[in-house]
Structures are given as C-alpha cells and as structure tokens.
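Here the complex is missing a single protein chain, while all its other protein chains stay put.
Moving on to chain A:
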Amino acid sequence: PYAGPVESKNEAAMSELVPEPRQKPVVPMKPMGINASLLGYIGIDTIIEQMRKKTMKTGFDFNIMVVGQSGLGKSTLVNTLFKSQVSRKSSGWNREEKIPKTVEIKAIGHVIEEGGVKMKLTVIDTPGFGDQINNENCWEPIEKYINEQYEKFLKEEVNIARKKRIPDTRVHCCLYFISPTGHSLRPLDLEFMKHLSKVVNIIPVIAKADTMTLEEKTEFKQRVRKELEVNGIEFYPQKEFDEDLEDKTENDKIRQESMPFAVVGSDKEYQVNGKRVLGRKTPWGIIEVENLNHCEFALLRDFVIRTHLQDLKEVTHNIHYETYRAKRLNGSGGLPPMTVKTEENHESNL
C-alpha cells in the first residue's frame, strides 16, 4: 500500500485558527521525504493499542455539574445516568431539609468501574439555585466555583516542580435543567446560560419530560432551540469547535434535532414484558426510562457517556481552560468583568 506524504489537514486548519506566524525551524529541514512504497509492515498501528491499554489502566476523572431549581429531578437523573448512587440524594441528604438561602456548591466523589476502566466521578450539585424569591446573580457562586477549579489547575501547572498528573477538578459538563412548562425558557434560564456557556460546556435538558405529550414535547423543544439561538447561547457541542466534517455532520444532527434532551429519571425498577427496567409507575402505565419511545434519556446517556465523554474533557481543557489561562496571564487577574482591564493592559503595553 502506497503511503505518500500526507498533508496534514490539521496544518491547514491551524493557519486559520492561529493568527500568529509559526516560528521558522532553527535547523534547516530537508523537504518532506516521499515514501518509497512500504515493503513490509512496521507496526505503527500498534501504538494505538498501547494507548488504549494505558487509558484503561490509568483511569480517568470526570466532573459533572447539575444546575436547576429544586425538585426537577437532578439527583435522580445523575443516579440513573451512572446506574449508581452517586448524587447528593444518596449521601446523607434529607429530602425534608430546607432549601438553602444561598446557592451552595456540593461536590461528591465516587470511583466506579466498568469493563476494566476506572472512573473517578465527581457530581457537583448546586442546591438553592433559582429557589429564592430574588434570584438575581444566583449564578455567581457557580461561576466562581468553576473558575476556582481552573485557577487550581493553573497554579499546579506553573509550579516549578509540578505533579506528573495534575488532579483535574475542572467541571467538564454542566447539565442545566429546564422546567417542563411547555411555554418557553424562563428569564433565569437565559441569564444563567448566557453567562456560563462561555466558561463551561452546558448541556440543557428538559426535566420531568413525562408531563408532556409527544406533540407538546416537540413544540417545546423547537421553541427552546429557537430561543437559545436568538439569544446567542452556544451550548455543547459548540459549532465553532467541530474539528472536521465528520464531527460537524454528527453534531449538527444532535444540535438541530435531538437537543435539548427531554428526559425522565428513575432509580426504581419494574417488571415490563418479562424484563426489569428502570421506570416510573403511574395508574396509566409504566414510563420506561431507557425506552426511546417514552423519553430521550438513552440519547442523553449515549451522548454524554458513550460518545462524547472524551470530547467534553478535551473542550474543557483546550478551550475553556485556555481561555481562562489567557485572561489570567494577561494580568487582569480578577473575575469578570474583565474586558475593561484587558483593554487597559493592552494600551499600556503599546
């Protein structure tokens, strides 16, 4: 099989994304050699297998945040997603507890294992969000928490003697729960997503979707999508970070048709057609959580866990964290608003 010089697609893309010119190599580089046809097998593809083995052994961190009003089923949904008792609901939280007066950030960590792969999962719950009479700026503690994790990582990274594997507490994914009113988004939803979509990957979900019929669901989803677009809210997967055509096609479909996922969560099992399924029992039938005819939970799960888990982490590391880092290194230091200060710095440098 002939393997000629492969002009890396990445290089073309690079010149679009990177405005600064690439430094010329210090050492004279010979022109890219043209490969004679490979006479045999070298074994380069085995490198991939090595990487896979390594990923399995090392395990990985995943940090997921849930935001939404009290009672929208956030904790239940997270438990359903990971088929484990991993949320606040299961670690000593009392349902009768009063709603906190300010937004609290509660991070709970678990190590779960599947198929030889270990995951250190941290669920970050935000009780108190949107539950007060006056909810002004209630997203600030959340934004602060997210930025604090970036700061922690940055500090470790610039250390002289730094750890080999920097512990990653950055929020990789934020599930935002929309109340199934059937009408439209609430002002608080818009404000939150406007502010936070710039610092973290937001995945909007429509909670307790079993209160809507199929038609109501479709209409509501369309309306929500429209509102998000009109307000310039870029939820994950963001259009501008599609790496290639393959990604774009796949993600376009998700953005324009599936999202926001209308979900139902449950950690109770029932017998349906001889199988044990997770569901909700009502007098008029059993709602099966993993049945795509009933709700879109399975789509959300496949999206977040089975196909885009690694990408969520990469976008957090390569985009959101880098944005934070760039702002910090420009000397502005403080939390938003930053635009004013950055401009001042620029002028003084000039």
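To be clear about the criterion, a residue touches a chain if its C-beta (ideal position, glycine included) is under 8 Å from a C-beta of that chain, and two chains touch if they have at least 3 such contacts; residues count from 1.
By definition in this document, contacts and distances are computed from a predicted model.
Q: Just to verify: the chain that's not displayed, which of "SEPT2 protein", "ER membrane protein complex subunit 10", "MIP18 family-like domain-containing protein" or "6-phosphofructo-2-kinase/fructose-2,6-biphosphatase 4a" does UniProt list as its protein name?
A: "SEPT2 protein"
Q: Could you tell me which of A:V111, A:I133 or A:V230 touches the chain that is not displayed?
A: A:V111
Q: For chain A, which residues reach the chain that was dropped from this view?
A: On the chain A side, contact with the omitted chain comes from 3, 5-6, 8, 10, 14, 17-18, 20, 22-23, 25-30, 32-33, 35-36, 38-48, 50-52, 54-57, 60, 62, 81-85, 91, 107-117, 119, 122, 155, 158-162, 164, 243-244, 267, 269, 278, 301-302, 305-311, 314, 318, 322, 326, 329-331, 346, 349-350.
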